[in-house]
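A short worksheet on the structure shown next.
Note that this complex is displayed minus one protein chain, with the remaining chains in position.
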C-alpha cells in the first residue's frame, strides 16, 4: 500500500535539519518507515498527511521525546539525541539532550499547557526558569507575545478558563517565548477560527522572515499553501512526495497525494 | 461592539430545540448575552464564530453541563434542566436531567475519551451501561461504528495510543452509539485531515437523512457549507446572523460576519 | 559533609579496675548511679502528679542504697520494654522497677533479689462469695496485666487446678495494665482478676470497699535489681549494700511503712531456681 | 443510526417568550431539612448517653488544664513536626529515586520502602535507641567520637525512627501523586528545555500536590498519634503523661478523653492548614475553589455581586 519514499529534494539553503532513514516502532507497529528529509535554515516546511500517518510521531522524534529505532536526525552538525561512536549510535546523556532541546520549540497537538499556571505564567516559565531571564523583562515580553496572539485580556486566566482556541494560542506564545532556532508546530491552527488562522499565519510569516526554521504539521491545505516554502506529504510512515506548495498541492505527482487532496472541501 | 441579536428566522419544520433569551455568566464575564435560536427536527445547524464567542459554552448549556443565568432552552415540549413553576424556573432533580440528556449526544472539543477503556469499550459503555443493551450486540454495533469512521484496526487501542484524529473519531462513534435525537458536535473535524473530514461529512449527511437533528460548532467554512441546512454566526455571546449557508456564507448581511469570512484562506 | 563511621561491636565489655569503692570504676568516678525505672507500677514506682517526679517504695530503697554506696542516685525514666536494653547498652547502671526474678530472665541478666512479691486474686465485693476454692476460677474470665509476671503464673495455676485437672480452662483476658483489668471487672466482662498484693493494697486506699481479695496468694516470686549479666563487681556491690540496709533496719522500715510486711526477704543474687 | 423522535417538537401554542427576564433558581432540596433534623436527633442521643455514662466529667474538666498534659502535648507536636519534615524530605527523594530508570537507584529506593514499611515502627524506635547494641561508638575518624548512647538521646532516637519510617510511607504517596500527572506535562516541560530535575519540581510536583496533600494530611495526623510510641524510648509525650496519671489514679477513660480533646484540637489546626494547602494547589483546576471561611464571611456581610 505504501509508496517508496522519494529521495529528498535538495534545498536552496544549507540544511538545518536532516533526517536519514529514521525508523520507529510502537511495539509491533512500524510507525516511521525510513524518513529522509532535509529542512534548510530559515525554511518553512509543512507536513501534510492522513491521520495516523506518523506526523506527530516524527515531530516528537525530532525533539527526542521519542527514541528512534534506527537512523539519524541531524540538527546542524549534531545528531539529535544520539552520539555516533564509530558505527554505533548511543543515546546522549540527559544534559546534552536538554541542551539540544533548547534550540527547538514545540507546540503540541493537545497543547499541554501547565494547568496550575496562568496564561502569562505559562509563557514566562521557560524564559525565567531555563534561560534565566529576569522575571520583569520576561513578563513584559510574555505580555507582548500574548497580545500579539490576541490574548491581552486573558493574561491571568488559568488554562481551564480558556476556550480551545485561546489555549492553543497560549501554547504558541509559550513556544515562541523561548526564541528557538527551530520550531515544531503540531497542528497549530486546529482549534482556531478563520480569523485567527489568518493572524497566526501573519505571525508565522514574520518569524520566517526573521530567519526562524519551522516544521508545521497541518490539515489546512490553504494555510500550508500560504505559509510553506516546501510541502511534504506523508503516508504510512513515509514521505511520499515533497516539493514547493505549487508542485505538491496543485499538481501532485503521486496517486496517493492526488487522492488525498481531491477531498479538500 | 456587539450587534443586537436578530430574531430567529422561522424554520421549515417544527422546532426541536428552542433557546429563548439565554444568559450565562462566568464570574463577571457575560459569556452568553441573550441567545434566541430555533432548530427544527431533522435540521443541521452549523455555529460559526470567533474563538471565545461562547459557542462551546452554548452547547454545554443545551446539555445542561452548565447552569444558565436566565432564559429557557426547550427540547421538544420540555425546558432543559429547569422546571417552570408559575413564573419561576427551578432546576430539575438529577434523575430528570439524566433522562433529558439521554436524548442528546455530544462530542467534546477535547474529546474526553475514557482513558482506562479501549476504543471499543469507550463506544459500548453508554449502550451497555445506560441503555442496557447486551454486551454482545453492543460490541457488534460498536465495531460497525468504528469501522465506519475508519478505525476497524484500532478497536483494542487505548486512547493514548491513538493519534489526535483517531481519538476524535472514537469520540464521534461514542456519541452516535447512543442513538440520540439531538447531536451536539463541538468542532468534530478539528483534528481530522481533509480525507477524514470528507468521510465524517458523509456520515453526518447520512444521519441528517435519517432524521437526526444536529448542532455543529465548526471552524471549517467549507464543511459548514456542505453539511448545514442553516448557519448561525455568533460573536460576543450573541447570534449575529442566521440563515441558509448561501445567505450567511456567500452574502453575509452584517459587517462582522463579512469581516470574519473574508479571512478564510 | 563528614562521614559518620559507626564502629562495630566487638564484644569488649566492662573492664573494671580496682579502686577503694566496691563499685565499678566508671560509676565510682562519676559518683552517680543511674537507675532505670518505669513509673507505671504504684506503689513501687509511679509519678507524683503534683511534682511530676518518680516516687514509690523502690525509689526510697534505691536512695538508701545510694547513700550506703556513697554515690548520688539518678533515676532515668524509661518504658518497661526498654529497661533491659538500657542495662545492656550501658545507658543505665542498674534497673529497679519491680521486675520479677525468674530463671528464664537470669539467662540474660543478673538479679539482686530484694522484695518478695505475691499475686492475689480479687473480684468485686459482691462476687467475693463465688470464689472459695481454687477450682472456682475454672471456666471464668480472668483479667490480668500482660506486663506482669502473673500472666505466666496464672497459666501455671490453670494447668495445676483447671485445664490440667480436667476442668474447663480459665479464660485469660490480657490487659495493658492493672487499672485496665479493674475496668473489665466493673463492666462484668471479667469475673476475677489478678494483681500484685502491693498494688492491690495501694488501690484499696483509693476505692475502699469496692474490691475484695479472694483465694490464697499465688506463688511468690521475688523482685530483683537488674545488673548486667556477669558484672560481678556491680552485683556484688549492690548485694553488699542491700544487706547492709537490712542490717541497719532501713530496709524493714521502708517496707513496713508501706504496709508490705509480707514482702520482707533476705537479699540474694539470682535467688530464683526453677 | 436511526433517530427515533422520542422527543416531541416544541408546541407552537406556547406562551410568548417572556423568558428574557426569567432568572433561573437552583434546585430545591426539601429532604435536606429532614436529614438535618434526623442527624441532630442522633447526635443529641449520643451526647446524652455519654453525659449520663459512668464517666466523671468533673475529672475530665480538671485534667483539661493540667500543665503536665499540655507539656506532653508540646512534645507530641514538636516530635510530629520534626518527624514529618524528615519524612517528607526523604519521601520525595525516595519517590523520585524509585521512578528513576537507574536500577541501582530504584533498587535502593525499593529496598528502603520495603524494609521500613515492612517492620514495626516500635521495633525501629527501639533499634535506634539501642543502636549501641550494634555500634557502641560513633566516630568520624580524627574529628569526633562519641558513645552511641550519648548521641542517641530519646528525642533523637524518636525523631530519627519516626522520620525515617515515615519517609517510606510518604514516598509511596508522592509516587502516586507523580503518576497522577499527565505525561504531556513532562513533555511540555522538556520541550521548553527543562531537565528532569527542574521538570520534577517546577511542573510535576506542584500538580501532584493536589493529590498528595490529603494523604499526607492523613500521615501527619497519624504521626501525631504514632508519636505515642516514642514513649517506648522515654519521650514523655501526652499519652505517656496521661498513662502515668492513670496508673496512679485509675481514671483511664477520663484521662484518655482529655488526651482525645487535645488531639482533636491539634488535628483541627492541622485540618485548617490542609484546607488552605489544598486550595493553593488546587488553583487552575476546573473545579471551583471553595470559598475560605473569611471570604464567605465577607460575602455574607458585603453587597452581593450581580452575577452568580
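In this document, chain identifiers A, B, C and D correspond to the written order of the chains, with residue numbering beginning at 1 in each.
Basically, contacts are C-beta pairs under 8 Å (C-beta built on N, C-alpha and C of every residue); 3 or more make two chains touch, one makes a residue touch a chain.
Keep in mind it's a predicted model, so treat the numbers as computed, not measured.
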{"item": "Visible chains in contact with the missing one", "value": "A, B, C, D"}
{"item": "Hidden partner chain, touching residue among D:105, D:139 or D:153", "value": "D:105"}
{"item": "Interface residues of subunit C (partner: the chain not displayed)", "value": "6, 8-10, 81, 84-85, 88, 102, 104-105, 107-109, 146-149, 151-152, 173-176, 180, 183, 186-189"}
{"item": "Touching residues on subunit A - with respect to the absent chain", "value": "13-18, 20-21, 25, 27-28, 30, 34, 36, 38, 40-42, 67-72, 74-78, 82, 87-93, 103, 160, 176, 179-182, 206-207, 210-213"}
{"item": "Where the missing chain touches subunit B, by residue", "value": "60, 63, 65, 94-95, 98, 101-102, 104-106, 108, 110, 112-118, 125-126, 129-131, 158-160, 174-175, 178"}
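Operating definition for what follows: only the chains that are shown with their structure count from here on.
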{"item": "Chain occupying the most central position, where position means C-alpha average", "value": "D"}
{"item": "Chain centre separation in whole Å, for subunit C relative to subunit B (CA means)", "value": "82"}
{"item": "Subunit A: positions in contact with at least two other chains", "value": "110"}
{"item": "Residues within subunit C bordering two or more other chains", "value": "none"}
{"item": "Topology of the chain contact graph, where touching chains are joined (line, ring, star, complete, other)", "value": "other"}
{"item": "Each pair of chains that touches, named by its two labels", "value": "A-B, A-D, B-D, C-D"}
